[in-house]
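Quick one: the structure is below, questions incoming.
Note that one protein chain of the assembly has been removed; the remaining protein chains are unaltered in position.
Take a look at subunit A:
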């Protein structure tokens, strides 16, 4: 039995979410006495590939091809499916990243496999049934989904499964499946990425602010606080609707659903649609001047006070703490 994990590279490097997916896939392989194989696409240096061995990958299929340096959904899906067939993988694991969300469904159709996107726990094998817990109703619930197909595809949520070391020696094998020209129809023209910012979906710490901040000019203190913590910034929907902040920062039922270790909500009331996307955060801190704000009901820690007084003090306290 083997498990295949897709290791997404960004500029030739693997991010933490990749090591989470690998650790998760390793745990599945171990449960069934199987081995873990990784598939890497794009130009990744050998030293970086070898890193995967630390987390239990015994073999890496390495597709190194200039045409595939940038993500091309269709071609990548074909390669992953080919790799799964070649290795007779019964389970294919990806991260539920932006690219993963576009890839996993295509891979599933190619392999006639059931797909669980947004998995949050290891699968449970119950009397021959393959059961997997995934988020549903925008974080308001979980669904236990049975994958009834022979091959199963799982897209793992960021921050849902901790990175676990389990060192083996990883063998690197060049893999060059044929690529159909029609698989390269969507062409990437440009990539714009802020390298100095923590990306929201996989951030461990998030500082978020809402309409209570009154206007975009007041985000300086939010960014300062986030910077000190090494946190990503987020916002409520009306804030991005008013263009105070970019849409990519909007969290909630109709924005991004996140589950960081710490979510600090400043001047956000805690409407049900907002909570949907953030309620699975491990620790929630709420700063709001209204003691009746619904957000306090789901918070672990709270400060009732004016953000314009509390946040600068918090920044001072944090600076002192970091000393």
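We adopt the following convention: contacts are C-beta pairs under 8 Å (C-beta built on N, C-alpha and C of every residue); 3 or more make two chains touch, one makes a residue touch a chain; residues count from 1.
Keep this in mind: contacts and distances are computed from a predicted model.
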Name of the absent chain as recorded in UniProt (options "Dehydrogenase, FAD-dependent", "Electron transfer flavoprotein beta subunit", "3-isopropylmalate dehydratase" or "Glycosyltransferase 2-like domain-containing protein"): "Electron transfer flavoprotein beta subunit"
Touching the absent chain when the full complex is considered, from A:24, A:55, A:71 or A:161: A:71
Contact footprint on subunit A, counting only the chain that is left out: 10, 15, 70-71, 73-74, 77, 97-99, 101-106, 108-110, 112-118, 129, 131, 133, 135-149, 182, 185-195, 197-202, 205, 229, 240, 247-248, 250, 253-255, 257, 261-262, 272-273, 276, 279-280, 282-286, 296-306, 309-310, 313-314, 316-318, 320-321
